[in-house]
Each structure stands twice: as C-alpha cells, then as structure tokens.
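Sharing a structure, written as structure tokens. Questions coming.
With one protein chain held back, the other chains of the complex are shown just where they sit.
Moving on to chain A:
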Amino acid sequence: MAAILKGIVATSVLSSSSDFVPKGVQLPSLKSLPVSERKGGFLVDGSDAKVVPVSNARARSAGRLVAANAVAAEKSAASTASKTGGHELLLFEALREGLEEEMDRDPRVCVMGEDVGHYGGSYKVTKGLAKKYGDLRVLDTPIAENSFTGMAVGAAMTGLRPIVEGMNMGFLLLAFNQISNNCGMLHYTSGGQFKIPIVIRGPGGVGRQLGAEHSQRLESYFQSIPGIQMVACSTPYNAKGLMKAAIRSENPVILFEHVLLYNLKERIPDEEYVLSLEEAEMVRPGEHVTILTYSRMRYHVMQAAKTLVNKGYDPEVIDIRSLKPFDLYTIGNSVKKTHRVLIVEECMRTGGIGASLTAAINENFHDYLDAPVVCLSSQDVPTPYAGTLEEWTVVQPAQIVTAVEQLCR
C-alpha cells in the first residue's frame, strides 16, 4: 500500500537508476490551507495511510485535463507540484512511460498481445517498444487470446513477468479459463510453489458507438476470481503509477483502462513514482455525500460535482481505483464522515462492481448510514450502436445530480 512509497524512500530495495520522490511524498499536511485550495489529487503518505492532500496551486493552473469529446474535463491533476514541474503527456503515453521504465528496470518484463510490436499497439501504448527491446520481448501474437494468455501464465510460472494486452477487454472472455483457473488459482493449488506475476491489461468500457461486443465491462465477470487483483486507472498520473505497481507486484493484476480516456492530458512528475494497488484516491474531499466511482465515470461525477457545488452541496468524490480488493479503509472513513453513499459505475446493474461494493458497505458500515446506498450503474442491456441509445445506457451527470439531491434530502 502506502508502504510502497515509504519503502521507496526508506530502503534501497527498489533502487534503480532513476530518482525517486523522497521529498515529494512527504509534503506537509495542508490542514492550514483553506478548503478551496484542497482540491485535486493526493499522494499517499507513509505508515498510517493518511491521505495527504497535495497543494495543487501550481498544478491547477498548469495541469489541464484535455478530455475526449463528451467526457467532463474538470479536475486538476493529481501530481506533485514540486520544483521540477513535471511533464505533460497523454494517458496512453503515461502507460507507455510506466511500461518502458519497468522494462528498463527488469529484463524479465515482456509484453505480449495482438499488434503490440510492429504496429505499436492499437492504442499506441506499446509504440516504439518493439524497436527498442526486440521482437521476442514485445511479442506480436496471433489472434489466439486463450493460448497467448495461457502462454503468458506459463512463462510467469518460471519467473518471467509478462504483460498481456487484450486489444479490447471483451476479447479476454476467450481467455477466461486461463485467467480464472491458471492465473488466479495456481499459487494456491500448488501450495505456494508458483507465483504468477502477470499483468493483464487492456481497454474496456463503453466507447463511442463501438457496438455491444466491444463495449464490455469485464471487471464484473472477473471480480469473483480468487487470487487476482483488479485496478482501474483514470488519469495519466494514476495510469503510470498503477502500471508500474502492477508490474512489480508478485500477484496477477488486471489493469482496466478505458477506451475513451486514452487521450487525457495531464502533467505528471518527472521523478519516478509507484502507486499502491489497493488504495483509493480522494478526488474531492467533501462533507455531504460520498460518491464512489472509477474509470470514466469519475469524469461524469466531477462534472456533476460542479453542478452540485453550485447548488450548495459538498460531495466527497473517491475514485476507488482498486476494484479487487476494495479499499474499505478509505471508503469507510468517508462513510463515517458523510453518512450517505452514492456509487456511480459503468458496470451493469446486475452483478457489477457497484453491486459488490453496495453489499460490502452495507455489511461493514451499516450503522453509519443515514440512507440506503444508492448505486447508479449502466442498464442491463447490450450496448446499442445508436448514439442516443448508447448515451442512455451509461450514467450521465444529470442523473448523478438528481441522485445526490434525492439522497441528501
């Protein structure tokens, strides 16, 4: 968890050639700052995992978030506004940066997927890597998800650290057996003999009229598999951090990206940083209601938050990031403060991440709730092609505003 960053600071276990962010992590607490300054991202601090808001005075002006078409572009970057200033890049470039740094750091890290090599990746995440590391290390596979995922698991059993790219998360349904039985369970069924340090990543979610089969949210199918971890990135900053953490983790990690978020621009630190795989991100602290969200819905929520603030509400927005396991600590603290929870997700109503989260919150924080947990999810329908219909399948900011108003009555 936060021990990662602390570990980076404290020990040389993770030492590598590049600089770490010793100073940047231990920024002074900003309790002294007025509330308005405390917007934006955070960096997880040391042992007690207290969320320390980061001064974004500089970042707010400098770090614009250039969003794709209909995605709200409100929030400022969650980056250190340290002396170096950082550099601006798009989300897919941030993923590539993280990937490249890890490949430089550890020769066992390799990539496999369709069109990741010579083509550069269908979303350009692996662009240029094949030229740099060679065709074996950045492997173009045939269209055979089941077997190349299996191949990656087999390679991981011997100690390699493969990263499997699904061109679209939906295609990984073909590899479900390998992911569930071999990837997730081998560490257990072998009595701990084999570790599967694999990363499975790819874009999912509802895109721009991609049709039903290419708009799937696989986190709801994978969430019950024991032995895997799931994380969802939403900003260039957390994309790079989560990618690096996932690669370094000894457990199989599924990193969910979103088709519409690849062109988000943000300023991220120059120094190396790794985020925690199990921690949620406090996007906007507040008092009235806890809104839990992840991936693309974060932007819909922040757009709705603008409207809500104008109407006088003070929502606390948390990007849960870790889909398995949930960061019940951060979520719990928030629930204890606000007593009202709204979950906004892109999964379908039935059996999605929101359903599990609702159950978890009800089970653990029932006493703190003033109102039932409200979960806004996508409709239980295959995603239609027509633009207007597609819009209605996912949660829109107006619905979020209405839900908060009802919740806070």
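Going forward, a contact is a pair of C-beta atoms (placed from the backbone, for glycine too) under 8 Å apart; a residue touches a chain by one contact, two chains touch by 3 or more; residues count from 1.
The definition used in the following text is that contacts and distances are computed from a predicted model.
The listed options are "Dynactin subunit 6", "Translation initiation factor eIF2B subunit beta", "Pyruvate dehydrogenase E1 component subunit alpha" or "Small ribosomal subunit protein bS16m", and the UniProt record of the chain not shown names that protein "Pyruvate dehydrogenase E1 component subunit alpha". In the complete complex, the residue from A:G227, A:G351 or A:P384 that touches the missing chain is A:G227. Within the set A:E272, A:D327 or A:E346, the residue that contacts the chain not displayed is A:D327.
Screening A:H87, A:K195, A:K306 or A:H339 for touch with the missing chain picks out A:K195.
Across the entire complex, the residue among A:H187, A:R217 or A:K240 in touch with the chain not shown is A:H187. When the whole complex is considered, the residue among A:T149, A:N168 or A:S220 that touches the unshown chain is A:T149. Listed for chain A, the residues touching the missing chain in the whole complex are 1, 3-4, 7, 13-14, 49, 110, 136-137, 139, 141-142, 144, 146-160, 177-178, 181-182, 186-195, 197, 223, 226-227, 229, 245, 248-251, 276-278, 324-329, 332, 356-357, 359-360, 364-365.
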